[in-house]
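Encoded as structure tokens, the structure appears first; notes follow it.
The complex is shown incomplete by one protein chain, all other protein chains being positioned as in the whole.
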Amino acid sequence: MASTITTPAAADDRVSTRSVGARLLSRPEIGSLVGAAAILIFFAIAAAPFRDINNVGTILYGAALIGVMAVPVSLLMVGGEFDLSAGVAVTTAGLTAGIFAYQFSVNVWLAMVVSLALALLIGAFNGWLLMKTGLPSFLVTLGTFFILQGLNIAVTRLTSGAVASNSISDMDGFSTGHAVFASQFKLGGITVKIIIVWWIVFVAIAAWFLLKTKIGNWIFAVGGDAAAARAVGVPVKRVKIGLFMAVGFFAWFTGMHLLFAQNGVVQSGEGVGKEFLYIIAAVVGGCLLTGGYGSVVGGAVGALIFGMVQLGVVYAGWNPDWFKAFLGVMLLLATIVNLVVKKKAEAR
Amino acid sequence: MASTITTPAAADDRVSTRSVGARLLSRPEIGSLVGAAAILIFFAIAAAPFRDINNVGTILYGAALIGVMAVPVSLLMVGGEFDLSAGVAVTTAGLTAGIFAYQFSVNVWLAMVVSLALALLIGAFNGWLLMKTGLPSFLVTLGTFFILQGLNIAVTRLTSGAVASNSISDMDGFSTGHAVFASQFKLGGITVKIIIVWWIVFVAIAAWFLLKTKIGNWIFAVGGDAAAARAVGVPVKRVKIGLFMAVGFFAWFTGMHLLFAQNGVVQSGEGVGKEFLYIIAAVVGGCLLTGGYGSVVGGAVGALIFGMVQLGVVYAGWNPDWFKAFLGVMLLLATIVNLVVKKKAEAR
Amino acid sequence: SSGGKKEEEKASGSSGNVATTPRMKVALITHSKQGDTFWDIVRRGAEAAAQKDNIELQYSSDPDGAGQANLVQTAIDSKVDGIAVTLNKPDAVIPNVKKAVAAGIPVTVLNGGLDTWKTSGAIGYFGQDERIAGQATGEKLKALGAKKVICVIHEQGNVSLEARCQGIKDKFGAVENLNVDGADQPGTQATITSKLQQDKGADYVMALNAGVALTAVQAAKDAGSSAKIGSFDMSKEMAKAVQDGTVDFAVDQQPYLQGYLAVDAIWLNKTNGDTIGGGEATLTGPAFIDKSNIEAVAKYAAAGTR
Amino acid sequence: MTTTSSFDAEAAAGPTTPVVHLDQVGKSYGNVNALRGVSLAVRQGEITCVLGDNGAGKSTLIKIIAGLHEHSDGTLSVNGEERRFKSPRESLDSGIATVYQDLALAPLMSVWRNFFLGNEITKGFGRLDIRQMTRIAQEELTKMGISIPNLDQPVGMLSGGQRQCIAIARAIYFGAKVLILDEPTAALGVKQSGVVLKYIVKARDAGLGVVFITHNPHHAYLVGNHFVVLKLGRVALDTHRADITLEQLTNEMAGGSELEALSHELRDIDAGAVARPVDGPARIQSPLEST
Partner (left out) sequence: MTTTSSFDAEAAAGPTTPVVHLDQVGKSYGNVNALRGVSLAVRQGEITCVLGDNGAGKSTLIKIIAGLHEHSDGTLSVNGEERRFKSPRESLDSGIATVYQDLALAPLMSVWRNFFLGNEITKGFGRLDIRQMTRIAQEELTKMGISIPNLDQPVGMLSGGQRQCIAIARAIYFGAKVLILDEPTAALGVKQSGVVLKYIVKARDAGLGVVFITHNPHHAYLVGNHFVVLKLGRVALDTHRADITLEQLTNEMAGGSELEALSHELRDIDAGAVARPVDGPARIQSPLEST
């Protein structure tokens, strides 16, 4: 019987080089970017006002309202956790500032600091309880969700006697707060709300933070395999608590926008259900629900897709009864485009 | 240097025997059972009407409205997936039967069969799309959720001209349908709605099915590690599609209950948000969100906890402003009790 | 610091006499979501009546039909002396209302259920006919010279809201509905803005509650549209907006009255055998409030009772 | 490369016919070509050892036979019939049982449930015969010489070797015509390894075709009839036991002369001596660096 011995090449020649394009395509957010482009083109054809450059401001505003919170929610999801209380925490932050300023007749900025402290505390509590009990974050934050939702209404009614906080629009510090959180300016023909600028800044910082810093590396690790991360010395608890506090910070920021954009009044029942929009943005943008994979830019693109679809249906003037059905089909299409792109990228 | 060689016992003497109690305690649903007992005792003390045996029927009915759907949702969660469209699918099923019977003036039972076919089809579609695209079930069923929500309203308005379906209470087959899905009877002093009986039957069958049959074994496997399950020859796709179809079946059943309990009329906007109650019931009952672990009985107990808290607060006559806050605290307490019990059980 | 609570405390309320009839328990069960201003005013009216009549009021709500029905059952279980209930989802709730009536509990209906309350065996109805209110609004819009109206529905699938828009359409014609999420003000704002950008011909936005109306004002500004805003329902901020002229008019159905009468009717029935309305519906609206008559209403709105 | 032609000739003249036959099979993961032009024959009553460096493509090769991945090029035939497995089920149904390197166990499921996963014993209506399954699993594991206190324990709590044993016992119990083992002895103790090797020989004697992947040339040489060495995704050696010695085989596996130097060096080190500890941590040089 014959035996054949061949000497193989010493170097590993199995890897064909990948084009720059192919490498770009394998980034988590690229799929959703292509999905966003598809939606953009679709509505640009289907809806005339969508093409009007002056309306870009409206669309971006719709996206930014979800997008700002999608930033920490994406980070949190990469870190392997959920926060169901994120939506009502926004309202809690807004109410706290409004009620505190009104009840104690203090400068609005002081009330904002108090509100920030509370928002961070809520985040820290979520994170601490999660790590302490080892319960899934779904349950822990569900508890906080209900508690905050209840407190929002109960405390507002106790203090203002109604279900909305009293207006603080005539109080000291309101106008400066308004300038920072809810002003707008003209750029060419476009009216740009300042929250859009903030959103872009936040996305840039958070994306850099996730990919290029040590703690960003830890976030990937605690989401991908918390046991492994712990074994190599990553402070899993502190990272997770920090992530929840980041959600708290952004909830505060969004809450301040609401407070100042709505003339100093916050409705206590708002925010319920918003948490899912944030999660949807993150998932559409390519974050894995199970953690360890995703990107901040993806979350932003997810918010953009959601915002475009939501307003695009209105711009197209379609029968509003079908609105949700359109929304569903569009979302499915966007994510399927996302998927196709990813598969293509992997095959190269 | 001395070396010591000892001959160890040949048999493995490291395992101390566990008492029957300890072994019982390690079942996934026991923790939630203890939580449920704690809530029961709490409200029995705090709310007088809660103690009245005659009111058991009301509480169980509140639980059954969530509990019936919690059965397949628990199974699905053990199988590693979510279904966000489960809530609106119930409405879709009810509407389909109502609209079909009315529009074509056919026997209600025929319309029910059509509705069942549609409900199963929706489940199959969810499962098929999931397996085909490899997208997370969160996204796929989110798409279906929006689509169904839109269709419910749009089609109802197209056919009935209003946002509720036309009543079919005077049509052939309504009374027998009512007897099967929405009748009630007296048992001692308690008025028992028949859906409670169905619920118990479903829980028993599904629990047996999950623990004692081949397919039940496969459900655990596809949820625990789909890749491993596939490697040993489990038909992962068929199991998952089957699970989504089970959700479809129970959505149909719940939809029929609503149809017959509400005098043959279904509101097209209902059902939104219910999907989370089902998921909450399953998670409170000890199912792992990540799949592979959980029980049907646990899901039922989760629904019971939720139902008890919801009505207990009303029976106690507490200020409804605080309702959600109570609910949150109760849920957290129930799950923490659950956890403590589990830890105790493991330490024995 | 200016404004704030100190400013408000300069004006304060008063309290009236309390009835000496035996203590009663009455349940008010609505289909409202939590944190809604309209329902807050309803509840306030009911509480005022309860206080006056020495009644313990138990308020509960569930937007889900089957859930609301079960709340009626819990009220029966709790052996209340009367039930005030909304019948916006009549087919779901009426069976249990009938049970309550059969158990000898007087029931009043408020806000929704104009067509069905009699079949339920209730002793009275307090609310407006939404379709008629819509039609009246349609007439008013015609009189104001509107050309194209956007009717903003803040809860898709809600019967009353749909009826209002339908009523406007009956009398006015050029009406387009727009769905928004009432629990999301900024999102609502963006959606209305985009609608106004899309439909340049729209010159009136009809909001169906006060919060949406105020948001629509901002949205029209954002869209650079000259569309005017009309609204249903009152609130403190709404009164101010009508005064300022940013909102053209509001259709008031007097929710305070609905809550008040629904509870008071039970008390009168229990203590004196009365039935308000004499077996017919008692309409609490519509009343149009605009610049001409706002002064009379504004101070009550500020107190949260209008 | 002359592998294929010699291979065909061998197949024609050989004492047994190949149950599984791979011809010029290739497999790429995206831009990594993990296998290229690999031919292999698995015969009944023969043990085929697949050897090779880390990352050479051994696991990829057996995953193709097991139906876990589809091959990109070439053909795979079972019993002379060309096949393209869409799922492991099809491979299993052709009588091929596999022990995967990553074991394919569901960590949260109990030992007996894992053992019978996909091959449950039922008593009609799909009802599980739990008593019997527990008994068999216990027996089979005892035969392998490991003791697992409680078969209801989730597999995730077991030690690495215990898990390995479950995967092997399962494949052996259900193996019908072909048994594939991917580094089965890697995590095993001396005794358990011995048992597994004996099992492999017994399986061969019972007429099964066996594919045995290992990094241990001693193990391979002890039981193998036929050796295939993979290097960077290609077949570098394909020979019968009669034509090679243990030393040659080891050489082939480890890349020849390099290893020689290494093992000499290792032998030079006096392991008995205890070095003077230096103060604080010191940088460790690579053994491959010039020392």
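A, B, C and D label the chains in the order they appear, each numbered from 1.
Just so it is clear, a contact is a pair of C-beta atoms (placed from the backbone, for glycine too) under 8 Å apart; a residue touches a chain by one contact, two chains touch by 3 or more.
What you see is a predicted model, and the numbers here were worked out from it, not measured in a lab.
S.K.: Touching the hidden chain in the complete assembly: which of D:I172, D:V211 or D:A236 does that?
M.R.: D:I172
S.K.: Check each of A:F220, A:F244 or A:Y315 against the chain that is not shown and name the one that touches it.
M.R.: A:F220
S.K.: At which residues does chain A meet the chain that is not included here?
M.R.: These residues touch the chain not displayed: 11-12, 14-15, 212-218, 220-221, 224-225, 227-235, 288, 292-293.
S.K.: Since one chain has been left out of the picture, which residues of chain D touch it in the full complex?
M.R.: 15-16, 29, 32, 43-47, 52-56, 59, 95, 101-102, 140, 143-149, 157-162, 164-165, 172, 175-177, 183, 186-195, 197-199, 201-208, 215, 217, 221-225, 241-242, 250, 253-255, 258-259, 262-263, 265-266, 269, 271-272, 274-289
What we mean here is this: only the chains that are shown with their structure count from here on.
S.K.: By the touch rule stated above, which residues of chain A touch at least two different other chains?
M.R.: Expected reply: 149, 153, 157, 273, 321, 323-324.
S.K.: Residues touching two or more other chains, restricted to chain C: which are they?
M.R.: In chain C, 34, 156 touch at least two other chains.
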